[in-house]
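Here the complex is missing a single protein chain, while all its other protein chains stay put.
Labels run A, B and C following the written order; every chain starts at residue 1.
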Amino acid sequence: MNFKSDNAAGVCAEVLAAVNEAAGPSAGAYDDDRWSRRLDAAFSDVFGARCTVFPVGTGTAANALALAAMVPPFGAVACEAEAHIHVDECGAPEFFTGGAKLLLVPGEHGRLTPERLAAGLAAHRGDVHQVQLAALSLTQATEAGTVYAPDQVEALAGHAKARGWRVHMDGARFANAVAHLGCHPGDVTCRAGVEVLSFGAIKNGGMSAEAIVVFAPDLVEALRFRRKRAGQMPSKGRFLAAQLLAMIEDGVWLRNAAAANAGAQQLAAALASRLLHPVEANELFVKLRPGEPDRLRAQGFDFYDWGDAGSDEARFVVAWDTPAAEIAALAAALQQ
Amino acid sequence: MNFKSDNAAGVCAEVLAAVNEAAGPSAGAYDDDRWSRRLDAAFSDVFGARCTVFPVGTGTAANALALAAMVPPFGAVACEAEAHIHVDECGAPEFFTGGAKLLLVPGEHGRLTPERLAAGLAAHRGDVHQVQLAALSLTQATEAGTVYAPDQVEALAGHAKARGWRVHMDGARFANAVAHLGCHPGDVTCRAGVEVLSFGAIKNGGMSAEAIVVFAPDLVEALRFRRKRAGQMPSKGRFLAAQLLAMIEDGVWLRNAAAANAGAQQLAAALASRLLHPVEANELFVKLRPGEPDRLRAQGFDFYDWGDAGSDEARFVVAWDTPAAEIAALAAALQQ
Amino acid sequence: MNFKSDNAAGVCAEVLAAVNEAAGPSAGAYDDDRWSRRLDAAFSDVFGARCTVFPVGTGTAANALALAAMVPPFGAVACEAEAHIHVDECGAPEFFTGGAKLLLVPGEHGRLTPERLAAGLAAHRGDVHQVQLAALSLTQATEAGTVYAPDQVEALAGHAKARGWRVHMDGARFANAVAHLGCHPGDVTCRAGVEVLSFGAIKNGGMSAEAIVVFAPDLVEALRFRRKRAGQMPSKGRFLAAQLLAMIEDGVWLRNAAAANAGAQQLAAALASRLLHPVEANELFVKLRPGEPDRLRAQGFDFYDWGDAGSDEARFVVAWDTPAAEIAALAAALQQ
Partner (left out) sequence: MNFKSDNAAGVCAEVLAAVNEAAGPSAGAYDDDRWSRRLDAAFSDVFGARCTVFPVGTGTAANALALAAMVPPFGAVACEAEAHIHVDECGAPEFFTGGAKLLLVPGEHGRLTPERLAAGLAAHRGDVHQVQLAALSLTQATEAGTVYAPDQVEALAGHAKARGWRVHMDGARFANAVAHLGCHPGDVTCRAGVEVLSFGAIKNGGMSAEAIVVFAPDLVEALRFRRKRAGQMPSKGRFLAAQLLAMIEDGVWLRNAAAANAGAQQLAAALASRLLHPVEANELFVKLRPGEPDRLRAQGFDFYDWGDAGSDEARFVVAWDTPAAEIAALAAALQQ
């Protein structure tokens, strides 16, 4: 029973149907097809604001391309200390930006605040001997499974803009965040000051497409070229576009995310005081009891150890398609 | 009727079936799945030599990653003057290598020879003031729609190795080349000295997967990291692997390519003396008559103008699934 | 007797005196000293236009930094086919720009024209699959020892600007060009549309300082950071600044260059019809007679073979301090 990651979940029916439909005879190459041409309008509808959408093959590519469009090679990106862009992308942001730096600020339950940013970057002078802070990257939902509310995003984006920084959001689990908040997706992105969103679809029932959603028109042009140059512009672009359309056109993305979130809440209820962070999306970080990790694994539950070696901390992730029976079984096992 | 490019062709039944099969419930992430684990063995069977396979999303990524593993940032890659890596990848090789240069050598009907390499690079001194030649990149089939025979590849690779250069092959239409030659695929790759092959699948009935096939074990390690860092390691890697397996495990790749080649031969017969290059794969380069491009387009044939403006040169490409009726119609129209 | 290169010439008295003067006790670090602070004004006086000056240690650094400020990583620089930035900088422009490409256009006697640019780049489509032309780099004096007149620079810069390209001038031998033209230095730079000049001093009697002279204010900011990041901002910046001031404040640069040019004219008179290019600066390109290279070397003259092996072509360079007796001796030897 897989609670390791939503990375490996199945593909939802709507996405699979769209892929099959797009497989038919010849269409235009390089985004000159009827799916790709609909992307901007479809996402603009969802976000309630004009945006330009670039499909890419991985979240790493989405994040790194977005940051490369925002910061010069001598620039720096402020992000949370555990941000995926720092910890899990093998230096992709440094590669795509031409060597910009990430400056790390510890959050609380994964969330940054303007105060934490100010304190964490106080020692950065910004003179000619140092890289120049040029962007803020937020993760929504955060690496701790928590979610930024609209006013929190707005405050952080305001802090960034007052300093001339661009604002990026890594939304690998953006759908889970919006499903939790119940807000309009624009409320935590374009209306709150986010200029580029890495819109995650793969963990949420997609197959092989993520989207860079660009709300800042001045960043569009460079991204077209950077995407091609990065080998992220497939000739049969219709397969990426079709997946993304299937995800967003009938609310599939929110339904899938809500299912995952609900499963996580079921587990959260079983874990109660043992939770390390509030459960607001589909991830749970837990302090297990000594011996419990082994016992759970012996019962067939697969999950990641977390934190320091020997800490008995663990991460459980519920996917959009995690079987209800498996969730119930894990909840029961955790309450023993 | 589309004779512009095989880039936009349909997806063959075998590939589509494989994608659907892989869409089922949760599997391991990041190539830890039963499809990805079979890739190396399946390609090793086809090529008759141990190789390591990295699936990626575009041919541009395959080429640029391969070259980045082969040459240092202060290196240079020798290639034909019209090579895709120079003309059509928006500088991806320069990006992935950290700024290596491509040194261009004009071929004959798209083919390089050791003599042409020697002459074309004679002025390159290679002292500390110049980039260091470190790789040769061949295109198979060539940009002129011709094909290197095994002894031609061997001679070129021998020339390269005598100078300490690595040998790369851009095989965006590798299947068409092998189908034309009727040889063992190893004869024009590993047995002839090619160390990394960009194995094209998308133009040939695939959906979204190309493969980097690595015959030189010392290049494998760096490619693992470079691939991840480039955002070319998808979490649901099974969808790329499944496509590639479907392509190669039952000879689908050669059947599809043979179909495209046969269509091209049918057109070649109709064009005879008007051909600019021998037709050996699925592309035709033609000198049309004044007014003929417009007439053909008026009849519904879509294709690219080629060569200098006003030259009436054109390129026609036959895909694996170009309808027989359309090929016949074009052949007839060209003979009017 | 050295006619190989002005690269290795001596240091003129004025520059040496300035270095000695600057060696005294402690001054401000990192350009916070009285020499560095005078640079902008001194160069602005010479060029008759406000400019910002960044001293660097080599011409390669000057060129590569200038281009990096002008073109994005997915950009391209149009330049003459033999340009130093392409042939002799070990890929520095590709390194500093993050992988931009140089697109080569053959000149006539080293000189580009708008017509040659248009013809040489006609095949470059500039769509998303190709790098984007973003700058023109001219070499003054050219690699063939010729010089662009003001109206020629203006026409080329106009051609560039009409296409949205920035204009760079590699002035490794800029002083020789201006001394030849007898014009105001602004006439072939800022007034003619050049936006950044790599001002060469080292070949012309300097010791270790070249200058990036920036006429386009929007390029200044990025250059400050790129220079530091490239390790081209020395802590004791006064030594670079003092050299540059000594060069330009009393016309030393033009006197030195005129001396070198005069020596070259003396040799040109002796070579007459054997010259491969007009002699307009301090370099001569010559077709020698069979056996003559060996004979000259046996007489103690040192110079570079040029052109293809066995062509008996040679390059002679006269430096600002080449002894008159050596010039006379070479002239005599060439007339035998």
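In the analysis below, a residue touches a chain if its C-beta (ideal position, glycine included) is under 8 Å from a C-beta of that chain, and two chains touch if they have at least 3 such contacts.
Please read these numbers as outputs of a predicted model, since none were measured by experiment.
Colleague: With respect to the chain omitted from the figure, which of C:16, C:81, C:183 or C:262 is a touching residue?
Modeller: Residue touching the absent chain, from the options given: C:16.
Colleague: Thinking of the whole complex, not just what is shown, which of C:233, C:279 or C:296 touches the missing chain?
Modeller: Only one listed residue reaches the unshown chain, and that is C:233.
Colleague: For the full complex, which residue in C:39, C:64, C:105 or C:252 touches the chain that was left out?
Modeller: Result: among the candidates, C:64 touches the missing chain.
Colleague: Among B:48, B:72 or B:323, exactly one should touch the missing chain; which is it?
Modeller: B:72
Colleague: Could you please point out the chain C residues that touch the chain left off the display?
Modeller: Contact residues on chain C toward the absent chain are 2, 4-5, 7-11, 16, 19-20, 23-30, 32-33, 56-62, 64-65, 89-92, 95, 202-203, 207-208, 225, 228-236, 239-240, 319, 321-322.
Colleague: In the full complex, which residues of chain B touch the absent chain?
Modeller: That gives, for chain B, the contact residues 30, 72-74, 98, 128-129, 131-132, 222, 224-226, 228-229, 233.
Colleague: In the complete complex, which positions of chain A touch the hidden chain?
Modeller: Touch set of chain A with respect to the missing chain: 73-74, 76, 87-91, 94-95, 97-101, 122-123, 128-131, 308-309.
Here is the rule we go by: only the chains that are shown with their structure count from here on.
Colleague: Mind having a look at which chain is the central one, using mean CA positions?
Modeller: B
Colleague: Would you mind checking which chain's C-alpha centre is most distant from the centre of chain C?
Modeller: So the farthest one, by centre of C-alpha atoms, is A.
Colleague: Determine the centre-to-centre distance between chain A and chain B, using the mean Cα coordinates as centres, and give it in whole Å.
Modeller: Centres of chain A and chain B (C-alpha means) sit 34 Å apart.
Colleague: With chain centres taken as the means of their Cα atoms, state the distance from chain A to chain C in Å.
Modeller: Each chain's C-alpha centroid was found; their separation is 49 Å.
Colleague: Would you pick out the residues of chain B that each touch at least 2 other chains?
Modeller: In chain B, the residues touching two or more other chains are 89-91, 95.
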